[in-house]
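Once you've had a glance at the structure underneath, I'll fire off some questions.
Complex shown without one protein chain; remaining protein chains in place.
Per-chain residue numbering starts at 1, and chain names A and B are given in the order in which the chains are listed.
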Amino acid sequence: MSNATLAVPPAPPQAPAKKWGDQAFKLITLLASLSIIVLIVALGYILYDSSKLSINKFGFGFITGTNWDSVAGIFGALPYIYGTLSSSLIGLLIAVPLSVATAAYLTDLAPVWLRQPVVSIIEMLAAVPSVIWGLWAILVMVPFLRDYIYPTMQKVLEPIPLIGQLFSGPIYGVGILSSGIILAVMIIPIITSVSREILRSVPNIQREAAYALGATRWEVTRIAVLSYAKRGLLGASVLGLGRALGETMAVTMVIGNKSDISASLFAPGYSLASVIANEFGDATTPMHQSALAELALVLLGVTLTVNIAAMLLVKTFTTKETRRVA
Amino acid sequence: MSTTSLLASSRQNNHLWRKIKNWLMVSSSIGSALLVILPLGLVLFYLVYKGAAAINLGFFTNVPAPPGDTDGGMANAIVGSFLLLGMAVLVGAPMGILGGIYLSEYGNEKLNGAIRFCADVLNGVPSIVWSIIVYEVLVVPMRGYSLLSGGIALGLMMIPLVLRTTEEVLVLVPNSYREAALALGIARWQIIVKIVVATAYKGIITAVLVAGARIAGETAPLLFTAFGNLNWCTGLNQPVAALPLQIYAYAISAYEDWHRQAWAGALVLIGFVFIINISVRFMTRERKA
Partner (left out) sequence: MVPKIMKDEVAAVNNEEENVQEAATVSLDVNDLCLWYGKHQALYDVSIKIPANKSTAIIGPSGCGKSTLLRTFNRMHEVSPGARMSGKVHLFGEDLYSPEIDPTILRRRVGMVFQKSNPFPTMTIRENVLVGLRLNGVRDKKILNERLESCLRMAALWDEVKDHLDRPGTGLSGGQQQRLCIARAMAMEPEVLLMDEPCSALDPIATMKIEELITTLKTKCTVVIVTHNMQQAGRCSDFTAFMYLGKLVEFDRTEKIFTNPDKQQTEDYITGRFG
């Protein structure tokens, strides 16, 4: 009996009498689930195929070029890459502290009866379509910021050396900062809800250990919860960044749509997604279309890289054991 | 001063400081939460304040009118949005549900992991990219923007959403039901369809509704597929108006009349999205009870 493992017979031959209906159903569902993988491959391939013309002509210069002139047929994407990155980073800078604080509040600090209602409100926040944020931003938020907030900011911050540059120049209202703010509003729900999941997955014994040392509520949150969940929270933030990078409508409406790289955050800019949204429908030359497709390819590459990194960071925290089923 | 009293007094000070810090941090987290939900309040306020004034019967029965003409409406865009959504569900729901069934009922850990991962990756694809893809694959060969390509663009976006939720719902069906059915000598596919899916059908409907609400407000995927239309859509191969597209076009215009219409359209759109979300919440609450 001790050599039982040696006596393990090979797996029995699969019963061949499986019925036709079973096989067909299994095949159909398999194909449906594989469609996901097919879609990803197709996305990449189609974009690559459409942007070949532009890739062959401009090569790496496409990324570093600062001139985008569809009439002359010269295409450089740097201003758009800059606009996308800077507005997204501003959004992230605003959203992360607020989201993590809110998530900590909802898991550890808020009275229990208040938690669920606030969570529901944040879920509703996430359900507001992008175009509605854009509408509100362009008609309400931007004029308000332009008339009241930005002038004050400029007065206070411009004299400061180094960072003063960021707040110099004329104030249009629309621009990198405005689109960063609306992006923050839009990515706060996702960062908050993922952070909340992560904080909730922190084992309670961690909290109890800190309480037992005589820590205050905040200290418990800081020592036992936040520091324990650092990696996961970073993942949640990166996930928010991924969302911000690909956001199209609201940004298109408030970023100003001007392909400049300016030091000032008040200056209008342009993002990858916005150029595509504005120009793809009117692009008449094959080269112009191809250049726009390449922008989409760059955008896809950047967002997917960011998203995958975020998923890997978050995954270490919330590894859910999926039950095997019959 | 003896060492003990020194220790005690420093402890006292320290304790006071810790209490203040605790108070500061807890209140700033409350402040953050308030700041986070503030925009929702503002948006809803403006939608109702500006939108309600612009909604009248004509808004639901007329097609868009030029600026200055006050009896324009979004009837064609509302109908168009429903058509697009219906088509998206026809494309996305069956694929998503069947795929979810495979993950939950067949599948092995490795393949399931890969498909789940790819589905999450697909969810992160910028929506404007879908527009270009469907443009290249459908609009170019069909030589024109169309209802069909718009619906398919939205439908493709639905697949990963529906697939992931369907799997989660099916995995919750207790194994004992599958075993009982197996022991009755019922064929596997019949067990899945008649027992497992039948047990979880509410959850699956919820999955489709939630995904539908998610894509109902999407604008970017429609830009180069459905394109928009100032009039009624006359066929599957014709461009079609959609609520989000119309809101976008009006919002970036320079006319006060059109801004009002945009608010009204946004109010209708968000009302629709919230109604789905809230009814889903009631459905799931019922299921838990």
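Operating definition for what follows: a residue touches a chain if its C-beta (ideal position, glycine included) is under 8 Å from a C-beta of that chain, and two chains touch if they have at least 3 such contacts.
Since we're looking at a predicted model, the values are computed, not measured.
> Could you tell which one of A:K19, A:K52 or A:K155 touches the chain left off the display?
The missing chain is touched by A:K19.
> Which listed residue (B:D69, B:E179 or B:E256) would be found touching the missing chain in the intact complex?
Only one listed residue reaches the unshown chain, and that is B:E179.
> Identify the residue among B:L84, B:I195 or B:V273 that touches the chain left out of the display.
B:I195
> Against the chain that's been left off, what residues of subunit B make contact? List them.
174, 176-177, 179-188, 190, 194-195, 198-199, 201
Just so it is clear, only the chains that are shown with their structure count from here on.
> Go ahead and note the Å separation of the Cα centroids belonging to subunit A and subunit B.
Each chain's C-alpha centroid was found; their separation is 16 Å.
> What part of subunit A is in contact with subunit B in the complex they form?
Going through subunit A, the ones touching subunit B are 19, 21-22, 24-26, 28-37, 39-40, 42-43, 46-47, 49-50, 97-99, 101-102, 104-106, 109-110, 118, 120-125, 127-136, 138-140, 185, 188, 192, 216-219, 221-222, 242-243, 245-249, 253, 273, 276-277, 280-281, 292-293, 296, 299-300, 303-304, 307-308, 311, 322-326.
> With touch defined as at the start, can you tell me which subunit B residues reach subunit A in the complex?
18-19, 21-22, 25-26, 28-30, 32-33, 35-37, 39-40, 42-43, 46-47, 94-107, 109, 112, 114-115, 117-122, 124-129, 131-133, 135-137, 156, 159-160, 163, 170-171, 173, 175, 178-179, 182, 187-190, 192-193, 213-214, 216-220, 223-224, 227, 244, 247-248, 251-252, 259, 262-263, 266, 269-270, 273-274, 277, 281
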